[in-house]
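Every protein chain of the complex appears in place save one, which is left out.
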Amino acid sequence: MSQYRICPDTGLYFDRAGEGLMKANAVAGVVALLVAGVLALLVGLTRWPAIHYLGASDFYMVLTAHGLNALIFWIIFFEIAILYFASSSLLRCRLATPRWAWLGFILMLIGAIMTNVAIFQGSSSVMMTSYAPMEAAPHFYLGLILFAVGALIGCFVFLGTLVIAKEEHTYEGSIPLVTFGALTACIIAVFTIASGAIILIPSFLWSIDLIGQIDALMYRVIWWGMGHSSQQINVAAQVSVWYAVAAIAFGAKPMSEKVSRTAFLLYILFLQLASAHHILADPGVSSTWKVFNTSYAMYLAVLASLIHGLTVPGSIEVAQRKKGLTNGLFEWLRKAPWGNPVFSGVFLSVVTFGFLGGITGVVMGTEQINLIIHNTFYVPGHFHATVVLGTTLTFMALTYFLIPVLFRREMILPGLAKWQPYLFAGGMTILSLFMMGAGTLGVPRRHWDIGFAQATEMGLKFEFPGSAEMMLGLVGIGSVIAVIGGGLYLVITVGSIVFGKKIEESAGLMQSFGLPLAASCYTSEKPEPVKGPAADLEEHGSAGFEAPGTFVLAMVLLVTFVVYYFINWKYLSSVWPMG
Amino acid sequence: MSAILPPSEQVWWKTPVGKEEIVWIALALTWCLIMFAMMPIWHVYGKQNLSNEAYKTTPVQYEAKVKAMVEQHTIRTQSVGEMDVPVVAPPAGSDVYILGRLWSWYPMLEFKKGESYRLHLSSLDWQHGFSLQPININLQIVPEYETVITITPDTSGEFTIVCNEYCGILHHTMLGKIYVTE
Partner (left out) sequence: MSEEKEERVPAMQRLLDNYFLLLFLGVTMPTVFYILWGVMEIVSIPIAK
C-alpha cells in the first residue's frame, strides 16, 4: 500500500516514494546550476575584452561545460522533478515504479558526471554541439547517452503514473491543465531523446573506431532534432509552471481550458519542427523543407506561445479583478505581490521571455533573415532570453514555493530572496540585449578573441566597430550581475534546505536530499479523488473583455513584434545580393 | 487553485471562450500567416536568398578545383605569417572557390563591384562558419558538401571572412579576405 502525506499548508499530496525522487532530482539540478554558474562567470569575464580572463584552450573547455551543465543537466534534472510533481502530487496518485525512477536518476547522475569529467580532462572541448567530424572522448558521448536513457525512464515513469491515476480513479474528469502541460513537455522529451539516441550512439561508436565516419550534415540535422527540441521541453515545462504559479499565488483559473489545452496541442504537433532553425544556413537542404519546418508549419507553435502569453497574465488579471482590484486597466498588476519571489520571478519571466526571447527567436528563425544572424553573438543573446530568463528564472521562482512545501523548511534570508529575481533578471536582460546588439554588428559566438591579436601578428587584420567592443563590455557587466543574482538563489535555496528552520521536525539534512520524513507524517488511507473547483456562477466568456489590461499588454507585444520583424527585413535588404 | 486541479466541468470543450481570447487568436493567427507568407514572397521578390544548389564532394576533389582556379587567375600574393597567400581575380560570372581548413580561408579573392560570381564553399576538415564582415552574411560550411551561391558585391573595399563556427584551439585566428574593386 502506498503512503502519502498531505501538506498542511497547501493541501498538496505527496507520495512517499515520489517525494524523495522530486527532492533528489531538484537538488541534482541545483548542483548542476551551481557548476554552470561558476563557469558562466569565467566565460563572461573572458568575453569582456578589457578583462579577457581565461586563455583560449581553457575558454573553449569552460564554454563547453557551461553549455551542457546549464542547458541540459540543470534543466532536465529539474524537469524530471516537475514531471513527478505534476503527475503524482497533482493527481493524488502514487508514483509508478519508484525503483525504476531511482535507476533513471542514478543513470542521469552518472551520465552528467561522466560527461563533465570528459570535458575537464581537456580532450572534449567540442562545445555542446560536438559537431562531427570534430571528435570528443568516448565517455563524453557515453555520459550523454546514459543521461538521456535516465531521462527517458523518467518520462515513462510520468506516463505510467498518468495510467495508474486513471485506472485507480484518483481524479475526476480530465487531468489538470498544469499536468497537461507537463505531458506536453514529456512528449517532446521522448522525441528529443529518440533523436539524441539516433545520433549520439553512432557518434560514440565512431569515437571508439567501430564506425568509420559520421556525415557532418546528417549529424547536424539529427543532432538538432535533439538540441533544439530539448529547449522546447523547457518551453512547455515553463509555461506549465506559469499556470501553476498563477493558480498557487492568485487562485487563478485558466481563462479557457479549451484554448490553453489546444495551445499545448499545437506545441505537441509543431514545436519540435523548429529544430530547423539551426539548418537555415546549411548547404543542400531545400528551401521548401526549411520554410515549412522553421515556421513550425505556418507558425502554429508561435500562435500557441502568443496564446499562453495572453492567457497566463490574463488569468491572473481575472483573479485579481474578482478580488476587487478593478480600477483602471492596471490596478490588478500594480497591486500584485511584487515582493513575493514566486510571483515576481514568474512575471519577469513571462515578460522577458515574450519580448526578448520570443520575438527574436521568430525573427532569426526566418529563413532569409537567418543569413545575417547565423552563428553570431545574437544567437546566445536570444537563447539566454528564452532559456535563462524563460526557463531558469521560472524554475527559480518555483523553488521558493517548494522549499516550505516539499522540503518542509523555512526559507532563509527572505529579505534577499525578494530581490533575487530582479537582480538575476536585470543582469540577464543586459547580457542578452547587448549580446544581440553585438551579434547584429557581426560579432561571432564561441570566439575567444574578436580583437584577432594572433591573426594581426601574421598580417591579417580585422577590427569590429568600437561599439561592438563596448557592447561586449556591457555583456560582461550583465554576466557579473546575473551571476550575483544566481549565486544569491543558490545561497538561499541550498542554505534553506540545509540550515532553514524545520517546519516538520523530521525534515533533516538527509531528508533534504531524498529520504522520506518520519513515518508518522504519512498515512496509507485512500485519499479522496481530486476534483475540479465548483463551476463559476457567472460563466466566462459571456461578458466581453474580462482582462482588458492584459489585452493591452499583449497588443504592445504584437506591435513590437511587427516593427522589429520588418526592421530586420530592411537590414537584410541592405546586404550584398545573393541567390 | 485551479490550473492545478481538474477542470470544473466534465465537458470543458463546450465552455464558451472569452472575447479577448477570440480577438487575440484572430490577430495572432493573421500575423503568423503574414510571417509565413514573407519567406516565399522574398524568394520571388527579395534579392538575398540562400540558393539550394549544393553537391556532395570530397576534400581531395574540392581542393583540386580550388588549385585549378588559383593557378589560372592569381594576380598577386599577400604574405600571412610565413606564407604567401594568392589573391585571385577570376573573371566576372565565373565559378570561384574558397576553402576553409584549420585555421585559414584559402585563397583570397578579388571581385569587381556590381558583377556576379558563382561562389563555391566547402571545408577540407571540420565544420567552419563563413561570416563575411562588415557585410554580415553568415553561412555554415560543412565538409564533404559544396555550396554554390551567386553573389553580387555592391560595395567596394576590403572585406574579411571571420570563422564563426568553433573549429578548435586556433579558431579565433581564422581570417580570410575578399577585395572588391570599383
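All chains are identified by letter, namely A and B, in their written order; residue positions are counted from 1 within each chain.
Throughout what follows, a residue touches a chain if its C-beta (ideal position, glycine included) is under 8 Å from a C-beta of that chain, and two chains touch if they have at least 3 such contacts.
Given the structure is predicted, the values throughout are model-derived calculations rather than measurements.
Taking every chain of the complex into account, the chain not shown here touches A, B. From the options A:L83, A:I187, A:I214 or A:V302, the residue with contact to the chain not on display is A:I187. Residue in contact with the omitted chain (choice from A:N69, A:T170, A:S195 or A:N568): A:S195. On the side of chain B, touch with the chain left out of the figure occurs at residues 10-14, 54-57, 61-62, 145-146.
Where chain A meets the chain that is not shown, the touching residues are 159, 162-163, 174-175, 180, 183-184, 186-188, 190-191, 194-195, 198, 215, 217-218, 221-222, 225, 229, 258, 261-262, 265, 268-270, 272-273, 275-276, 279, 283-286, 289, 292-293, 297.
Please note the rule applied: only the chains that are shown with their structure count from here on.
Our note on geometry: chain A versus chain B, Cα centroid distance of 29 Å, whole angstroms.
Interface residues of chain B facing chain A in the complex, by the touch rule stated above, are 1-10, 12-13, 15-21, 23-25, 27-29, 31-33, 35-36, 38-40, 42-43, 46-52, 54-55, 78-81, 121, 125-127, 129, 131-140, 142-147, 149-155, 160, 162-175, 177. By the touch rule above, chain A contacts chain B in their complex via residues 56-57, 60, 90, 125, 127, 131, 133-134, 171-178, 215-217, 220, 243-244, 246-248, 251-259, 280-287, 291, 295, 298-300, 302-303, 306-307, 310-311, 314-315, 362, 366-368, 370-376, 440-442, 444-450, 452, 454-455, 457-460, 462, 464-465, 530-536, 539-542, 544-548, 550-551, 554, 558, 561-562, 565, 569, 572-573, 575-579.
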